[in-house]
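One protein chain omitted, others in place.
Chain lettering (A and B) follows the sequence in which the chains are written, and residue indices restart at 1 in each chain.
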Amino acid sequence: MRFASAMAVAALALAAAGCERKPAAPGPSPARAPTPSATAEAAGDSILIGHVASLTGDQATYGVSSDNGIKLAIAELNAKGGVKGRRLALRTYDDEGIPEKAAAAATRLAVHDQVAVLLGEVASSRSLAMAAIADGTGVPMISTASTHPRVTRDRGRTRPYVFRVCFVDPFQGAVMAKFAREHLRLAKVAVLRDVGNDYSVGLADFFVARFEELGGTIVSDQGFKAGDRDFQVQLTAIASTRPQMIYVPAYYADVALIGRQARELGIGVPLAGGDGWDSDRLFEIARGALDGSYFTDHYTHENPAPLVQRFVQRYREAYGAVPDAAAALGYDAARVAADAMSRAPDLSGPALREAIGKTKDFPGVTGRISLDASHDAVKPAVVIGIERNVGRYLTTVEP
Amino acid sequence: MTEFFQHLVNGVSVGTIYALIALGYTMVYGVLKLINFAHGDVYMVGAFSGYYLGTVGGGGQPSFIRAAYITLGAMIVCGLLGYVIERFAYRPLRDQARLTSLITAIGVSFLLEYGFQLTPWFREPVPFPPGPSPRFFPTLLDFGPAPSLEFLGVTVPKIDALGLVLALALMLLLQHIVYRTRFGTAMRAVSFDPQVAGLMGIPVNRIISMTFVLGSALAAAAGIINASSRPKIEPLFGLMSGLKAFVAAVLGGIGNVPGAMAGGLLLGVTEEYVAGYTSSSYRDAIAFAVLILVLLLRPEGLFGRATVEKV
Partner (left out) sequence: MTRARALLRSFLPFLVGLPILVVLEAVTPPDFSLILVSVGVNVILAVSLNVVNGFTGQFSLGHAGFMAVGAYTAAKLTTALAGVELPFLPQVLSDQIFFALALSAAMAAAALAGVLVGMPSLRLRGDYLAIVTLGFGEIIRSVIENLKALGQATGLSGLPARTNLVWVGISVIATVVMAYRLATSTQGRALFAIREDEIAAEAMGVDTTGYKVRAFVISAAYAGLAGALISHAILLATPRMFTFVRSIEVVVMVVLGGLGSITGSVVAAALLTVALELLREFQAYRMVVYALLLIALMLLRPQGIFGTRELWNLALFRRLFRSPRLAAAATSGASPTEIRDDSTTGGAV
C-alpha cells in the first residue's frame, strides 16, 4: 500500500511540476547568453573564429582538409592586415565525426569561447546538430560543405543564423541523375545508401526522384550503417537485379570498401556518388576498384582560373597536398566570413548575420558565391570521372 | 537461384569468423563459467597486431610467407594478451560472485576499446594507440587481376576461400587438442568440476591460463582472416562481432566445442539470408533475437545437454 502511494505521489508531483512552473523563469534562452561582440573585444585584440571539424574518426580527411583551408585563408587575411584592423584567430575543436560531439563543440565555442562566427561542419548530420545551437545562441554559422537542405531550413523556415557556401543536394542529386540518364544513357540504376546519415539519405532520395522523373528505373534500394565493414549482402541483392550503375552517396571510406567488395563479387558496373567521395584516401583504399566510376563535386583543382591555381599552389606549398573540395570550401567559408565582418558595422551576432546574408558575387575558388534567400550558395557542380585510380574533371553543370 | 547460393557463400565466410571467436567464448565458459566479455576485443587486437606487424618497417610485398608470419605473430601477441587478462583481471576474482567477474570483463573490454581509441602517444615506429580514425589493413596476399573464383555464376573471393580453409584447419587442430591430448583431457576435467580436478592433481590455474591463451590465439586468427578481406579496422569493430560470437556459442550449446563451430556458421548464414531477403538494417537485431529465442526455448543450445540446477 505504501508502495502504491509512493508511486502515486511521485506521479502526482510530476504532473504538478508543470503547473508550479513560474513563467518568470523561462528555460535556457538566447537572451541570457552574453553577446559575442562584447566578449570578443574583451578577449583581446584578435577576432576569434570557431571551427568544428572531424579531425579524427571515420571522415578525418574532411576535418583536416577544411581546417587547413581555413588556416590558409586566415594566414592570408592576417598578412593583409586582418579585418577592421584586428587579427583573426582560429579555434578548432575535434568532433571525431560524431554529431553529438559536434553539438557539444559548437556550444562550447558559442557560449564559452564566445567566437564571432562558427565555421563547419563538412558532414550534414553534424552541421544539423550545430545549426540548432547557432540559432539558439545567436552566433552566425557558415557550413563549409554540408549539402543537406535541412541544414539551413527548419520546418519550412530558413534558419536565421545558419548559412552555407556550397550547393544543396536537390541540385547535386539532379546533376548525377541527369548525367546518368542523358550522358551515359542508363535506364536501370541501383542505390546503396548509408541509412544513418542525413546526407546520404537525402542525396539518395533526390537522385532517385530526379532519375525516375527522367524515365529511368531504380531496380534496388539497399542500405547500410556507418561502421559496417561487410557489404556483400547488399551487393549480392543488388547484383541479382542487374543494374547498369550503382549510386552510392556515402563517405569515402565506406565507398572505397564497397567498391572493392563489388569487384570481388564480380560486379563490373560503374559506381556513382556525390561530394562525399572527394578525399585522397578514397583512391588509397580503393586501389583501382573504382575505375570507371563517377562523382559530383564542388570544384576541381584542374580549373585553370588564376584564382584557383594560386590557391592550389599556396595550399600545396603549405601542406604538401592537392586541396580537395573540403579544403577549398573551408578556404571560401573563412573568406566569406571575413568579408562579412569587414562590411558589418560591428561584430555582434545580428549585425554579422545581416552582413553574411548580403554576400553577393563573392569570388570563391569554388565559384562565385551569392547567398540566396534560403541562405544557400547557388553554384555550378562538376562531374569527376575516375580513371587509373585518379579523379579527372569531366564536365560542369550550371544550376 | 544464383543469389541464394551467393548469400550462402557470403554467410559462410561471415560465419567462420563467428565460429572462430565463439570457440574462445565456449572454452572459457566451459572452464570458468564466465562470459569473457573482452573476447571480441581480443579479436580486434588480433587484427591490429596484424596491422602493426604488416606495416612496421614499411611493410613488404604480399606473399604467403609474410601472411603466415603475420598470422602467427598476431596469434602469439593475443595469446599473451589473453594470459595477462586472465592473470590480472579474472584470477583474483575467481572466488567472488560471478557477476563481479562479468563486470570486470566489461571493464577489460572497455579498456581495450577505448584505450585503443586514444590519440597516439608516440608515432615512431608505428602510431600507438591507433586512435579513433580507422586504419587500413595491409594486403597480405595479392591475387592479381582475378580476385575471385566463379562457379555457375556464384562468386567466391579467393581470400574468403583461403580464410575458410585456415579456419577449418584451426578448428580441426583444436578438436584434436581438446579430445586427443593430455591437456585437453585436463581441460575437460576442469570444466566438469574444478575442485575435484584440482584434488586429482590437475594444475587448475595453468589449465585455465592455457585455455585463455588458446581461445585468444584463435580470436587473433579470426581477426586476421576478417581484416584481410574487409580491410577497414577500428577499435570498436570487435564489439558487435564479439557479441554475435557469444550468441553463436550459446546457440551451439555453451561449453561445447563442435557446437560453437556449428553455431557460428548457422548464425552467419541466418543473418545473411534474413538481411539479404528483408532489410539489411535488421542484421544486428537478428543475432539477439536468435539469442533470446534459444535461451527461452532451449537454453542448453542445439547441441548441449540440459543440466538441472541443484540447491
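Rule of thumb we're sticking to: a contact is a pair of C-beta atoms (placed from the backbone, for glycine too) under 8 Å apart; a residue touches a chain by one contact, two chains touch by 3 or more.
Note that the coordinates shown come from a computational prediction; the quantities given were computed from them, not determined experimentally.
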Option touching the unshown chain, where A:103, A:165 or A:355 are the choices: A:103
Chain not shown: contacting residue from A:61, A:172, A:197 or A:348: A:197
Residue of A:80, A:155, A:360 or A:388 touching the missing chain in the full complex: A:155
Footprint left on chain A by the chain that the document does not show: 2-3, 5-7, 9-11, 13-28, 32-33, 98-101, 103, 107-108, 111-112, 125, 128-129, 132, 136, 154-155, 195-198, 201, 225
Chain B residues touching the omitted chain (full complex): 32-35, 89, 92-104, 106-111, 113-115, 117-119, 132, 193-195, 243, 246-247, 279, 281-282, 284-285, 287-289, 291-292, 295-296, 299, 309-311
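The rule we apply is simple: only the chains that are shown with their structure count from here on.
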Separation of chain A from chain B, taking each centre as the mean of its C-alpha atoms, in whole Å: 38
Residues on chain A engaged by chain B in the complex (per definition of touch): 56-58, 60, 96-97, 195, 222-225, 227, 229-230, 232-234, 236-237, 239-240, 253, 257, 260-261, 263-266, 284-285
Chain A contact footprint on chain B (complex, rising order): 2-3, 6-7, 10, 13-14, 119, 131-134, 136, 147-148, 150, 155, 157, 159, 229-232, 234, 236-237, 272, 275-277, 279-281, 283
